[in-house]
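Here the complex is missing a single protein chain, while all its other protein chains stay put.
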Amino acid sequence: MALDFAKGITEFRWHGRGGQGVVTSNQMLGKAALAEGRYIQAFPEFGPERTGAPVRAFLRISKDPIQIYAQVYHPDIVVCIDPTLLDVVNPTEGLKEDGVLVLNTTMSPQEVRDKFDFRTGKVVTVDASKIAMDILGRPFYNMPTMAAAVKATGIVKLETVIQTVLDRYPGKIGELNKAAMERASEEAQVG
Amino acid sequence: MTTVERIPAEKMKIEGLTGDAAIAHALKQADVDVLAAYPITPQTIIVEDFEKFYANGEVKTKVIPVESEHSAMSACVGASATGARVATATASAGLALMWEILYCAASMRMPIVLTVANRALSAPINIHNDWSDSYGARDSGFIQLYCQNSQEAYDTTLMAFKLAEDHRVLLPVMVCIDGFILSHNVERVEMLPDDAVKKFLGVREPVQPLDPKNPITMGPLALTDYYFEFKEQQDRAIHAAPEVFKEVEEAFKKMTGRSYGMVEDYKTEDAEIIILTHSTPAGTAKVVADTLREQGEKVGVLRLKMFRPFPVKEVVEKVKHAKAVIVFEKCLSFGATCNPLALELRAALYNLDERPMVTDFVIGLGGRDVPPTTIVEGYNKTKEYLAKGEAPLYETLGVRK
Partner (left out) sequence: MNEKFNEIPMAGNIIKPGNALEYKTGGWRAERPVHNDETCLWIKNGTCGLCWIFCPDDAIRLIEKDGKYSYEYDYDYCKGCGICANQCPTSSIKMESE
């Protein structure tokens, strides 16, 4: 990483499985940043999409127009919404030293640090699976995990991203997601 | 030209839109009379979104869900012949299937707007981005405009109608965006109010429409005695496009403050090495230029927006002082001297007494990511070739070899 091609840009990488809404939550966070007056790029890594297959999505946020068009290789923040993926992919790959790792897991931040030998930056954990099952009754981990990422990074206000979700899903689904996000924001552990 | 006025910021609508969605919104606001299209990845969102507008009663367009792209373009030609404002969208194999009718659309002087989400051609099947599809159609007689971001995709789609329908031009326009990299990338897009677009574009005024009250014959037979004269007409029409494009952009700029030019000049003035490319790699190249300049390198970027007609004068003017021009292009022209963009550049430079060295790098085929490091690699290689005084006609970059 001799040259920095993403100056002034906050870069996210998301991990999830096809069908878990990783593309949607990536877009929701991007649109929240847009609502707060910033420029964004929110795009998935496309492949032959199959439910359950590991998928990635990328987000760039900047106060200036973004010119770079490439995948994110050195993210500032990595968000993984599926705990079972942690044995399949290495979420810290390419993550900046002072980066933020946000995981849906029952592990504590310290356990995560030990598992991935990630000693710098910030680790945020939240049991989004339990929150989703408790509140939504279905395994939609994406929004609560996103709420934890928002809390840890302060990239946007939680209210903004909740409003973006409510706009996208008016009615009951939106309200339940709002409740899940609020709870995830409270329960997220930073360490 | 229509008189337009600056639209105040509070009247603009800002939304996060993918490149495809931005195009769909532009087509909606352009008040297209007929849209005949067949969905194909990665253009799908354009047609899906437009069909949604149609189903919700937001457009009065006649939407024709045809059975193939050949039929899509045929229906467009028929509709355009009646004087309607017509658009369609396609990519890759879909564009290939339109081939025969692309030439009819251009030769019959139908101002159709064809939006393309650039995608590789088979085989093997690949749904991702490169420019083989629309580069292949570069001699079809279509005007070709390439966009870097979603905002530009929206703006260009609107301007395309005004360019196509101008009586000095009367030619179809291809508006191209990079498949997935832009077509599925959510960006900030500022949209004009409907009435401003309506005022800007007006209603199409056909020159010789099909009309039962005044019957004419279109696309008849012309053999050795007349065919050549019609091609002469067509050739002159496409060369009228730059002048009209400038006027259209000027009017659009008055309204929005935005314009792009046939080429976008980025720090080329004092540059010793200039990168020539378009679409999304041009954005990345600009970032690379900024970064390399911090290291003391004198590098600039010329982003081509209009590939057909090729803006020879503008390109030559901007690059002639450089030591080298690096072409990055997402297309292999199998068996050619070099590849389409470099061919154009080299031919354009030929008449200069002192020409910059031209290097040609084929990148990103089949959607292979083009990170800044690939651009840097091409830059470093070009510096080596400059030192040596010779360069290969072209080479591939970013492939395992």
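Think of it as A and B in the order they're written, each chain with its own count starting at 1.
Following the convention adopted for this analysis, a contact is a pair of C-beta atoms (placed from the backbone, for glycine too) under 8 Å apart; a residue touches a chain by one contact, two chains touch by 3 or more.
Here the structure is a predicted model, which means the values were calculated and not measured.
**Student:** So one chain is hidden, and I want to know which residue out of B:G57, B:P215 or B:G389 touches that hidden chain in the complete assembly.
**Tutor:** B:P215
**Student:** For a quick check of understanding: of B:L170, B:L343 or B:V370, which residue touches the chain that isn't displayed?
**Tutor:** Within the whole complex, the residue contacting the unshown chain is B:L170.
**Student:** Tell me which of B:A72, B:A87 or B:M108 is the one touching the absent chain.
**Tutor:** Only one of B:A72, B:A87 or B:M108 touches the chain omitted from view, namely B:M108.
**Student:** Looking beyond the chains shown, say which of B:I14, B:A55, B:V207 or B:A347 touches the absent one.
**Tutor:** Touching the chain that is not displayed is residue B:V207.
**Student:** Can you name the residues of subunit B that touch the chain not displayed here?
**Tutor:** 107-109, 170, 207-208, 215-220, 222, 225-227, 229-230, 232-234, 236
Please note the rule applied: only the chains that are shown with their structure count from here on.
**Student:** Would you mind pulling out the distance in Å between where the CA atoms of subunit A average out and where those of subunit B do?
**Tutor:** Whole-Å distance between the two chain centres: 34.
**Student:** Any idea which subunit A residues touch subunit B in the complex?
**Tutor:** 3-6, 27, 30-31, 34, 38-44, 46, 65-71, 73
**Student:** Please name which positions on subunit B make contact with subunit A in the complex.
**Tutor:** For this pair, the touching residues of subunit B are 14-16, 42, 127-128, 148-149, 178, 180-182, 184-188, 280-281, 283-284, 286-288, 291, 295, 367, 369-372, 376.
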